[in-house]
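Only one protein chain is missing; all other protein chains are in place.
Chain nomenclature is as follows: A, B, C, D and E, assigned in order of appearance, with residue numbering initiated at 1 for each chain independently.
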C-alpha cells in the first residue's frame, strides 16, 4: 500500500487554505502545490456590477490544492482536508484522489515513493 | 460504468469558455473548475514588442477546464466540450480523460460517485 | 507501449521554464501547458515585510508543466525535465506521471494517441 | 536693476495701471492654462480605467494624439476658423483671422484657447473606446480641432451667431451665456462623442441577442477616480481661470475683481460637491449602495453643469444646477445605452452633453440679476444650435471617414484588443487579465442562475424618468 | 481697453498700492488653493496603496465623500462655527459669524479655508481603512467638517482661546504659533484618526491570538508613493501659500515679502528632505534595508513637523524639526500598533499626529528670534488643548455613531472586502488578487519555519524608545 503513489487534489475556499496547510502538515504531508482557480458548483452565482449594470458571476474564486503522497495513505490526507476545509455552507468544494504511475525528484533524481 | 469516476480535463481557448460552460450544463455536468494557463502546441507563435524591439511569445493564453463526473459518461462530457470549443483553427486545444480513484464532498463528507 | 497515453506533470522553478521548454522540444514533445502555481516543500520559507513588519511566505512561486504524451515514452519526457530543471538547490521540484484514459483533439475531433 | 530711490526723485515713478493689470492677469492665465493642459491625463486615466486592459494602450495613444496633433492643427487652422466664423455670422470682416500666427503678443491667448479646444476633442475619445479604428479616430480629432469645435467657438465667444452682435443674438437682444464652455466645450465634445459612438456601433457583447445591454467592466476604477480628481484640479483652472481678469482698469484706475472671482470659485466648488453628492445618493437609491464610479461621474457632471453658469448664478443656484447635473447622469446614461442603444463607453453624453445643456439652458432661472425671458430663449436656442451643428458636422465627417478608412476595427482585432491590433503592444506585459470574468458576463445567466435573486431592474430606472 | 498715454496726461495715473497687492495676493491664494485641493487625490492614493485590492473602492468613495459633502457642510456650517468659537473663547461677539455666506468678496477666503478643512477630515480615513462602516464614516466626516475641526480653528487662527487675544493666549501674553496647521489641521486629523481606529477596532487578522501584530500588506506601494509625491506638491501650496501676503502695504507703499516667502519655501523643502532622509536611515538601521514606504512616510512626517514652524524657525532648525519628525515616525508607528494596540492602517497618528505635535511644540527652541519661555509654554499647552478637544469630541461622536449606525462592517463583509459589501463593486474586475499571500501571513510560521532565520525583533524597536 505504501508504495502506491496518489495525487490528492482538492478544490477549497481560498480562506480555508491556511487551515488546510496546517492540517496537511500535521498529518505528515506538508509538501503541496496550490493554484488559483475558479469553479462552478452548487454555490449560488454572485452578482457583480459596473456602473449599476449587473452581471452574473457564476464562477467563484477557489484554490486548488495538490498533494502527492506515497507513504501516507491518501485517505488520511483526504480526511485531513475534509475536516480543515469545511464550513458547512455551499461552495466548500471537493477532494479527489488520482492514481500516479511514477514520481521523480528533480534535485536528487530520485524516483518512486522516495521522491514524493 | 456509472460508478466509475473520471476527470475530464480540457485545454481550450479563453473565449470559448462560455460556450463550453453552457454545453456542460446542458449535458448535465454543470460543476467544473477553470484555471488560466498558457500553452504551446501547433498554434503559431505570436510576436510581442516593447518599444519596437520584438520578442516571440510561443505560449498562448488558454483556459483549462476540469470536470469530474461519475453518473454521466466521460465520453459524453468530452464530446460536449469537443463540439462547443471548436473553431477549426489551430490552437483549439485538447480534451483528456483521467481515471479518479475516489471522490469526497467537503461540505457533506459524502464519498464516492455521490460526492461528485 | 506507444499507445498508452500519459500525463507528465512537473512542478519546476519559474526561471527554469525556458530550459524545460527547450528540452521538451528536443525530446519530441513540444506541446505543453504551463500554470503559475505556488508550492511548499523542502525549500525554506521566505520572509516578506510591509512597513517593517515581517511575515513568512512559505509558498514559493513555481510553474507547473503539463505534457501529455503517447508516442514518446513518458520516462523520456520525465528525464528531459529532470535534467533541464535541476539547479541542485532545494526547491527544484518534482515530476509525476499520471495515466490518461483517452485523448481528443478539439480542432480535428481525432481521438486516441493521434490526438495528443 | 531696480529703480533706486535717488533716481525716483528725478524721474517720478510712473506705474501704468494697465501694465500692472496685464502682468497680473497674464501670470494667472498662464498658470490656469497649465492646469487645463493637465486635464489631458485626467481624461486619459478616466477612460483608461473604464476600458479593459487590452485596450488601454489605444486610449493612451488617442489621448496623446489629441494633444500632439491637435495643437499643431489648432495653431495653423482652428484658431483662424474661429475668427472667420465669428465674423461671417455677425456681419463682420474676416480680414486678419490668421494674424495671431505672426504676433507673439497673441500667443499666450492662443494657448489659453488651445487647451479648451483639446478638451473638447478628447471628450469624444471616451465614447468610442475599445473598437474605433485608430486612423479614423485621428482624422476625426483633426477635423474636430480644425472645424467642428472652432465653429462653435466662432458662434459664441468668437462674437458670431449667438453673441450679442451675432445674427441670432442681436435678434433676441442678448448674448449667449456660456462662461467657460459647458456647451461650447463639453456639450460639443459629448454630443460629438454620442454621434461617433452611434456610427461606430456598439462593442461586441455590449448587447445580447435580445438587444439588452450587458455591462463590460473596465479594468481599474481607481484609475477612473484618479482621472476624475485630476480633471477636477484642472477644472479650477478651467472655470476660475476663465475669469481671466484679476485686476481691471476702470477710468484709469485699478479694480480688483474679487467678487467675480469669488463667485466663480465658490459656485465651481459647490456645483462639484452637489453633483457628486446627488449621484452618490441616486446610485444608492437605485442600486442599493453608493457607487464610486457614479459618484465620480456625478462630480464631473456637477462641474459641467455649472461651467457655463459660474459667474452668473447665485451660490445656491449653482449648487442646484450642479446637483441637477449629478442627478441626471444616471438616468441619462441609461437612456443613452438602453433607449438610444448607443454604446457610450464612458458615458460622455450623460456627463458632458446632458449636464452641459441643462446647466447652460437654466442659467437665467438662477441668475444673480433675476430672470430674463429673452435671455432664457437665447440659451435654449443656443444649446439647440450648438447641438445641431455638432450632430450634423460629426455625422458628415463620420460618413466620409467610414468610406475613406472605415470606422471600426475588425471583429478579431476587437476581441484580441486594440493594443495588439492597432499598436502592436501590450500595456501590462506581466499581467494576464482574468478573461473569464468577461466571458461569464450574463452569458448563461438564465440557465444556471441558482440564486433566485432579484432581477436587474435597477438598470431600467431611466425608463421612468 | 488699456489707458492710452494721451489720456494719462489728463487723468494722472492712479495706482492704489492696496489694489495691486490685493490682486497679486489673490492670484497667489487661488493658485495655492487649487494645489491644496489636489492633495485630496494624494490622500486617496496614499491610502489606496496601503489597503488590499478588495477595499480600494471604499477608500476612493470615502475620499470623494470627504470633499463633496465636506465642502457643502463647511460652507453652510463649518466656517461659521470657526467665527463663533473664536468669538466665544476670546470674549468677542458672535454677530456676523455667517456673513460670509452672502458676501462674494469673502468667497476666495472661504475656499482657501475649506481646502484645509477637507485635508483634516481626509486624514482620518487612512486610520480606519478596511473595516469601518461607510455610513458611520460619512457621518463622522460631516461632524469633523461641521464641528471638530472648526472648533480647533476657532481656538487658533479664528482668534479664540489660544490666540493672543484668546483667554489662554492673553493669560500667557503670547499667541499660539502654528503657521499652516501642523496641529490645527494635521494633528487634529491624526488624533481623530487614532481615536476612530481605536473605537472601530483592529482589522481581522491584524493581531494574532497572542495579541502580536501581524502585517497586512497593502496592494500597491507605488500608489502610496505616488500619493506621497502629490501630497508634497500640494504641500508647497499648503505651507508657502499660507504666506498669503506677497506684497504688503506699509505706510501707503508696497513691500515685497521675499524673505518671509523664501524662509517658508526653504524650510518646507529642507524639512521634507530631512524627514525622508531620517526615515530612510532609521528603516535601514532597524530593518537592515532602506524601505520605500517608511521613506515616503518620513518625507510626509518631515513636512508635517515643519508645517507650523516654517516662517518662525532658522533653516537648520527647520531641517532638525523635519528630521525629528521623520525619525519619530517608525517608533511612533510601532508604539501605536504594538503598545496602544490600535490598528492605524496608514500610520496617520505617527505621521500627522506625533510629527505635528512635536514640530509645533518645539518652534520656540529653533525660533529665528530666539527662545521665549511663555511662548514655549503656550505651544505645549496649545498642543495639549487641541489634542484633548479632538480626543474628547471624536470619542463622543464615535460613541453616538456606534449606537446609531454601528461603526463596523460585518465580519463577512470584511473578508469579502468593503468594495463588494459597501459599494457593490469590484475596482479591478479583471484582476484576481493572490489571496494566498494573505492567508499565509505568519499562519503556520512556527511549525513550518524551516529557515531557522532571525527573529522578527526589529518590530519591537518602539518598545525601547
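Operating definition for what follows: contacts are C-beta pairs under 8 Å (C-beta built on N, C-alpha and C of every residue); 3 or more make two chains touch, one makes a residue touch a chain.
Values in this document were obtained by computation on a predicted structure and should not be read as measured data.
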Next on the checklist: Counting the whole assembly, list the visible chains that the omitted chain makes contact with.
Outcome noted: B, C, D, E
Item to check | Hidden-chain contact residue, picked from the options E:291, E:344, E:414 or E:430 | outcome: E:291
Next on the checklist: With the missing chain put back, one of D:134, D:167 or D:207 would touch it. Which one?
Outcome noted: D:134
Checklist outcome for this item: Checked against the full complex, the residue among E:74, E:236 or E:349 that touches the missing chain is E:236
Item to check | Contact partner of the left-out chain, one of D:147, D:244, D:259 or D:432 | outcome: D:432
Checklist entry - Residue-wise, where is chain B in contact with the chain that is not depicted? => result 38, 40, 42, 44-59
Checklist outcome for this item: chain D residues touching the chain left out here are 1-3, 7-8, 11, 13-16, 19-20, 22-24, 26-27, 30-31, 33-34, 37-38, 40-41, 44-45, 48, 56-57, 60-61, 64-65, 67-72, 75, 101, 104-108, 110-111, 114, 134, 223, 422-432
Next on the checklist: Touching the absent chain: which residues on chain C qualify?
Outcome noted: 14-15, 17-18, 21-22, 25, 30, 34, 36, 38, 48-50, 61, 63
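Note that in this section only the chains that are shown with their structure count from here on.
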Item to check | For chain A and chain E, chains touching each | outcome: C, D
Next on the checklist: So if I look at the partners of chain C and the partners of chain E, which chains show up in both lists?
Outcome noted: A
Checklist entry - Copies chain B, chain C: same or different interface, half of numbers shared as the threshold? => result different
Checklist entry - Hey, which one of B-D, A-D or C-E is the same interface as A-E, over half the contact pairs lining up? => result B-D
Next on the checklist: I'd like to verify one number: the distance from the centre of chain A to the centre of chain B, where each centre is the average of its C-alpha atoms, in whole angstrom.
Outcome noted: 18
Checklist entry - If you average the CA atoms of chain D and of chain E, how many Å lie between those two points? => result 33
Next on the checklist: Measuring centre to centre with CA averages, how many angstrom lie between chain A and chain D?
Outcome noted: 52
Next on the checklist: Touching at least two other chains at once: which residues of chain B meet that condition?
Outcome noted: 21, 30, 34-36, 38, 98-99
Next on the checklist: Can you list every residue of chain E that touches 2 or more other chains, as numbers and ranges?
Outcome noted: 424-426, 429, 432, 436, 440, 444, 448
